[in-house]
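Apart from one protein chain that is not included, each protein chain of the complex appears where it belongs.
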Amino acid sequence: MREIAYREALREAIYEEMEQDENVFVIGEEVGRYGGAYAVTRGLIKEFGARRLVDAPISEASTVGLGIGAAITGLRPIVELMYVDFVPLAMDQIATQMPKLRYMTGGQLKIPMVLRTQGGTGRSAGAQHSQSLEAYCVHTPGLRVVMPATPADAKGLLKSAIRSDDPVVFIEHKALYARKGAVPEETCTIPLGKARISRSGSDVTIVTYSRMVLIAEEAAGALEAEGISAEVIDLRTLSPMDMDAVSASVGKTKRAIVVTEAHKTAGMSAEIAARITESNWTDLTAPVVRIAAKDVPVPATHLEKLSIPSVDEIVDAAKTLCGE
Amino acid sequence: MREIAYREALREAIYEEMEQDENVFVIGEEVGRYGGAYAVTRGLIKEFGARRLVDAPISEASTVGLGIGAAITGLRPIVELMYVDFVPLAMDQIATQMPKLRYMTGGQLKIPMVLRTQGGTGRSAGAQHSQSLEAYCVHTPGLRVVMPATPADAKGLLKSAIRSDDPVVFIEHKALYARKGAVPEETCTIPLGKARISRSGSDVTIVTYSRMVLIAEEAAGALEAEGISAEVIDLRTLSPMDMDAVSASVGKTKRAIVVTEAHKTAGMSAEIAARITESNWTDLTAPVVRIAAKDVPVPATHLEKLSIPSVDEIVDAAKTLCGE
Amino acid sequence: MTQKDATQSAGLSEPERVELLRTMIRIREFEDMVGESYLRGHTAGSMLHLSVGEEAVAAGIVKAMAPEDVFTTHHRGHGVFLARGADPMRMFAEVFGKSVGYCKGKGGSMHIADIQLGHMGANAIVGANIPISLGGGFSLKYRDVPGVSVAFFGDGAINQGVLYESMNMAALWKLPVVFAVVNNQYGMGTRVDQASASLAFAERAETFGVKGAEVDGMDVEAVYGAADALLRYSREGNGPSLLVANAYRFYGHGRKDPSPYRTKEEEAKWKARDPIALFRDRLVTEGVITAERSERIGAEAVTEMEEAAAVAVTQADPAPEELYTDVFAEEL
Partner (left out) sequence: MTQKDATQSAGLSEPERVELLRTMIRIREFEDMVGESYLRGHTAGSMLHLSVGEEAVAAGIVKAMAPEDVFTTHHRGHGVFLARGADPMRMFAEVFGKSVGYCKGKGGSMHIADIQLGHMGANAIVGANIPISLGGGFSLKYRDVPGVSVAFFGDGAINQGVLYESMNMAALWKLPVVFAVVNNQYGMGTRVDQASASLAFAERAETFGVKGAEVDGMDVEAVYGAADALLRYSREGNGPSLLVANAYRFYGHGRKDPSPYRTKEEEAKWKARDPIALFRDRLVTEGVITAERSERIGAEAVTEMEEAAAVAVTQADPAPEELYTDVFAEEL
């Protein structure tokens, strides 16, 4: 199969969906002429014009609000926030409007809208451009939250997100845009809400998502060399979470490690660990191990790398778990 | 000891701290002339004048930002957001500025500031005025998060929060303002970061905070009648969390229930459950039970009550836990 | 058309003028009735913001709207919605938290909506409806529908930054968005000049590229005239506009608020310009209606609202399962 980069996979998804549905449009800072800060929408303005690739002023709150109003009235907006770090600027619209309007109006208002953004570390850009804020969204009922790790998932999940009649927060990873991977030529969607077994194994389950899938894979490789067989589960969708897949895996391995690039306290690692504990209590030989970013603002400089999970941490944890 | 209401206890704390430190001031919507939407600051403007009880326009983001700038330059602001539901409007200042400026500047900027607000259900005011958003703050490194349940704690913790050199998010509960409780006459602070054993027991530990302490107490009372002795731990401070107290209790009871008025997924109940599981793995006879608000926007009407934890749910869970 | 029908004010025919009066009276009666129900404990929620005193703003602006137009309101939006044609029974039912309410009782007074009537929702977050209405305008233009999108909000929302972001975007793309400022002089206990350093809101709009106008919000025909001009302007592709309508809320912020922050003199001054009395007197003076007919309209409205409330109050509460529905359009 052909290999394309994550950003190209995303671009294809947007292109295909825009082509087949006139109501799909993109709005965000620098998405048009500039082609996106991370070049995801590059060239699309030539195909679809400024009517459908709308360069927004630096007004995040109102841009998201615009998307909501457009969605209510029949369009299918893809709103881009350049960094997930800007989610807080639009947080009222994202947390108090987008996910609640349908419920508050007794199901009258439909919000078929995708909020595309990107997060994570990797550019040593400091605490205001390196965050992983998925938990804010997952904790907010009414939102779907998707975080793809591979180009194929990026494309297939984004297409599903655009077709969804519900608001989807779609969080890409800045360090993945250039990564290549096999992506089928033909149009294909990947359903929201389904995890992917990224690597099969029998001794320990590593549950993770987004870029940490790569770190987990690397750790699994290292563990294999030491005779430990790790299964890596890429959640892909965080809300809803595919606990069937996770549970089945832990039922088999009896040991679980959760890895997130987000801060540890009150973040995704807590939820995943709590659910595994609930679902696999009798299977577990030890408490689920949480490996997450340190609970400090993300530092610039080389400290950045020390703040997030490392391959070694995962390997050590797996060895300890399996060593008992 | 005299009994005063939660709102009066809060007012006393503000009064005393303003009296002893000229740099303490209050800013927020309706805090001055009106005396606060929930009457916490009533009358204070007469004592301290409009210079120190500042009625803000409806501009939440900039009001919090104002507090930050004032704190950096030597004042000790108490910023009031009328509802915790308005935290998202100021989320950039609350999550991306207030807790990070100190770290990003290598310790140069000190932010001795309290963000007072109130949350929770109880008025059937719908999804935009009934939330419990503490997890957004607890997940953000650099913030202290306090949620008092009793008048005495309200006063003592607010005094400590005002004296703290770090940013504290202080979340009151709308349904507690009128509740009375014993509060010492003499000035006394209660340290941040320390839980309180609200009721001693030996069979099961119920970990909770804010208004859910009352529900937990009620459940504990009902359980006692059935011969089950429940210990109720009121965390009081959520960030940092007093895991020593929780752990010691679970070490004794071997069973734990976590109760939160906040939504379940990726919220405080997950973090508390995950920590207990980590700290008391060998003690636990069953997985920690999480009882939290349903993962739906908070409905208006009588459905509101169905969306949050009930005494019965806690009683049932405790009976099941202890029945094995 | 008779000679008399052709007599017009602000371009309105006599029947239209009478209907405008009826609309205002119906709003007044609804609000009074729902306020009483609130005091009697019939409402589910604890918050109720009445628009009594602001009827001319609601009736006048909505009169200038076309069926394809869309709108949002703030938390004080009953009047606008009634003017737009809401069924009072379903409104009462919503406020009472009943399953036949506009939102199945899940929203309550502050979240009423009816997408059929173009109502994209009342909103309880001050200012939050503004960018949503911006999106409505974007969508109308995108889909080439000749409608306008109206955002109703109060003088308090003037200080929310999203207003300026939205004005700029609407102007940048020449969107058919009308910003309707219901300036009732107070945001809770704060007088408009205690919250806003400058009251030059219409001029301010112009510096964003938004056509601005200000109008006496107690004069329904003046409001209609100003709104009609602005809506036409925006509908015809000239870009957004902003209308400041100066009115007064006769009740407190919430139904029970005794408004200690304002003087009795101020209240009396504004109440002397009660928009309903003003307009009724004008119509009577001009011979458009008789005093008797106006009283009949009043009596009819009272009956209508009493009956609607009586029906609503007996309706069923939403079933417990309703807690879980309407979160998502699709289950995964």
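Order as written gives the chain letters A, B and C; numbering starts at 1 within each chain.
We take it that a contact is a pair of C-beta atoms (placed from the backbone, for glycine too) under 8 Å apart; a residue touches a chain by one contact, two chains touch by 3 or more.
From a predicted model like this one, the values you see are computed outputs, not experimental measurements.
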Exercise. What are the shown chains in contact with the chain that isn't displayed?
Worked result: A, B, C
Seminar exercise, completed: Only one of B:39, B:66 or B:306 touches the unshown chain, namely B:66
For this session: Kindly state which of the options B:3, B:21, B:47 or B:165 is in contact with the chain not pictured.
Result: B:165
Seminar exercise, completed: Of B:78, B:104, B:216 or B:230, the residue that touches the missing chain is B:104
Problem set entry | Residues in subunit A touching the chain absent from view | 29-30, 33-34, 37, 55, 57-59, 61-62, 85-86, 89, 123-129, 294-297, 299-303, 306-307
Problem set entry | For subunit C, the residues touching the chain missing from this view | 159-165, 168, 171-172, 194-198, 200, 203-204, 206-209
Seminar exercise, completed: Omitted-chain footprint on subunit B covers residues 25, 51, 54, 56-57, 59, 61-75, 77, 92-93, 96-97, 101-110, 112, 141-142, 144, 164-166, 191-193, 237, 240
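To be clear about the criterion, only the chains that are shown with their structure count from here on.
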Exercise. What whole-Å value do you get for the distance between subunit B and subunit C if each is reduced to the mean of its CA atoms?
Worked result: 37
Seminar exercise, completed: Between the Cα centroids of subunit A and subunit C the separation in whole angstrom comes to 41
For this session: Just give me the whole-number Å value for how far the CA centre of subunit A lies from that of subunit B.
Result: 30
Exercise. Which positions in subunit C touch two or more other chains at once?
Worked result: 105-107, 111, 123, 125, 161, 327
Problem set entry | Touching two or more other chains - residues of subunit B | 85-86, 89, 126-128, 295-297, 299-300
